[in-house]
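With one protein chain held back, the other chains of the complex are shown just where they sit.
Chain nomenclature is as follows: A and B, assigned in order of appearance, with residue numbering initiated at 1 for each chain independently.
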Amino acid sequence: MSPRLRHLTTLEHLPRASIERLLDRAIALRDACAHGTRKLDTLAGRTVLNLFFEPSTRTRTSFELAARRLGADVINFDIGFSSTAKGEALYDTLHTLEAMHLDAIVVRHKVSGTPEELVRHAMSGVSVVNAGDGNRAHPTQGLLDALTIRQHRPDFENLVVTICGDIRHSRVARSDVHALSAMGVGEIRFCGPAALLPEASEFPQCRYTEDFDSAIEGADVAIMLRLQKERMAATDLPDEGAYFRHYGLDARRLARAAKGCLVMHPGPLNRGIEIANEVADGAQSRILEQVANGVFVRMAVLAELLAR
Amino acid sequence: MSPRLRHLTTLEHLPRASIERLLDRAIALRDACAHGTRKLDTLAGRTVLNLFFEPSTRTRTSFELAARRLGADVINFDIGFSSTAKGEALYDTLHTLEAMHLDAIVVRHKVSGTPEELVRHAMSGVSVVNAGDGNRAHPTQGLLDALTIRQHRPDFENLVVTICGDIRHSRVARSDVHALSAMGVGEIRFCGPAALLPEASEFPQCRYTEDFDSAIEGADVAIMLRLQKERMAATDLPDEGAYFRHYGLDARRLARAAKGCLVMHPGPLNRGIEIANEVADGAQSRILEQVANGVFVRMAVLAELLAR
Partner (left out) sequence: MSPRLRHLTTLEHLPRASIERLLDRAIALRDACAHGTRKLDTLAGRTVLNLFFEPSTRTRTSFELAARRLGADVINFDIGFSSTAKGEALYDTLHTLEAMHLDAIVVRHKVSGTPEELVRHAMSGVSVVNAGDGNRAHPTQGLLDALTIRQHRPDFENLVVTICGDIRHSRVARSDVHALSAMGVGEIRFCGPAALLPEASEFPQCRYTEDFDSAIEGADVAIMLRLQKERMAATDLPDEGAYFRHYGLDARRLARAAKGCLVMHPGPLNRGIEIANEVADGAQSRILEQVANGVFVRMAVLAELLAR
């Protein structure tokens, strides 16, 4: 049995057994709390702190709900208001929070590697959970995507997964690849404008293409990424309409995928840019299941890290 | 018996029996929690989300206290920080929150009709509570004003109620008229500069005047509205001093009202503009009773909407 985790900063190198254990635990917690309508006392008396240096109400709320449904207290450390703005070193902020006897710090930061920096400097028993760092990792997103796929298609080795959009700058894509590779997925295809694809050497196991029609062909899962509008300039595309024509998922393109292809998106959606309404709201969309699973996966992670 | 409410977006067309039931429940909850010094477990394990697109610490705090005193968890979804700022559609925000299994969404938005839009798109069992939309409705304010009046003057059919100020742009005034009309109030008088009065056709049951001295004559209740200073330009009045001379409630004017006339204001006060200190702090002021009743009324609404 793989050892209990103390921190979760990335899914890279995490063995399949550890990932499966977290997904199993997510399902067990979902059932125990009756889909979020009942509170547990697994983490009663423990305190989780949200330390968000980048705005993300969606992810912060998901973590806050997860912690509260386990009976923990939650503190939102509003960083726009904080002494880090006054120039305090990150590790001084960390040590201050540790001295206050917090149990877990959920951190989001635009600088890649910040969660590892916190782990490196942590002195006490505090656990660090990465809620997204730079372009590098967003491990709970990788887990919730793996869980969503597993609920429909547990035969990972047979699956073709297409990830489309700005993969180069996407921590979601990276954590998805880590999770899916560990789960033994059959094939991962990357698709997007050349300027938004990662270096070929970063993911030798993935197939790269700029042609969405071929990338979606026979896919069992399509993960559409949000286009940051300021990235458009880096591409050859003149505007959002052109982006949608080349890389947007509409019903016509979805028909090229395998029957029952799961449509996924980490949100928030740019409707009409990377995804058409007919697909986002269609029968194959798993987008809201992803959101629901996000809470259960975060419960599982907090329960695993903070178990005594 | 009128059916249990699932949402509260407006008091318009709400029958007197439904309003009375909410007011009775507010009083019962006030007594059960010993005026807010004891917590109940009516909503233990439920989660209420505050979704405020307009700032209002006062109303948000009142809802937060109401939810907590019923034992619910509260999440503040700080919208300045949210993906709606990034251009997410409102119904996508709603569906995301529903997927996280929230029980109620308390919403304030500057666009009239936003709460109804949420109700129209709601897919799950979530309840929507309007905490103020545009110029249209602020139903818990209407309820707390009705409760405050009822505690002193339950004989609504005998009452003359004067509402003074910027009625045209006031959701408070509209919800007050809805509540008071349902309760069978004798007479409602509107008073303010012509530019700040609503169309005559909107409230045919009310008497309109620009002359405060006649409007206050014999009134049993005076509801003074906050003047948004940027509205002054629309009137013929040169400055705040002139506004106060024409539409401010001072002791001299209050003496023209009926004996024991109740003085009310939704807050925050512009002292010296729409109300004189001597009146705001005088024996007939019910302003702080309104604040206290606000918490109890919101408890009643949440308990009604979320009862299983």
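Here, contacts are C-beta pairs under 8 Å (C-beta built on N, C-alpha and C of every residue); 3 or more make two chains touch, one makes a residue touch a chain.
Because the structure is predicted, anything quoted here is derived from the model rather than measured.
When the whole complex is considered, the residue among B:161, B:222 or B:295 that touches the unshown chain is B:295. For the chain missing from the display, the contacting residue among A:20, A:54, A:73 or A:187 is A:73, taking the whole complex into account.
The chain not displayed touches chain A at residues 44-47, 49, 73, 75, 77-79, 81-83, 85-89, 92-93, 95-103. Residues 35-39, 55-58, 61-62, 64-65, 68, 267-271, 288-289, 291-292, 294-295 are the ones on chain B that touch the missing chain.
Please note the rule applied: only the chains that are shown with their structure count from here on.
Between chain A and chain B, the centres computed from C-alpha atoms are 41 Å apart.
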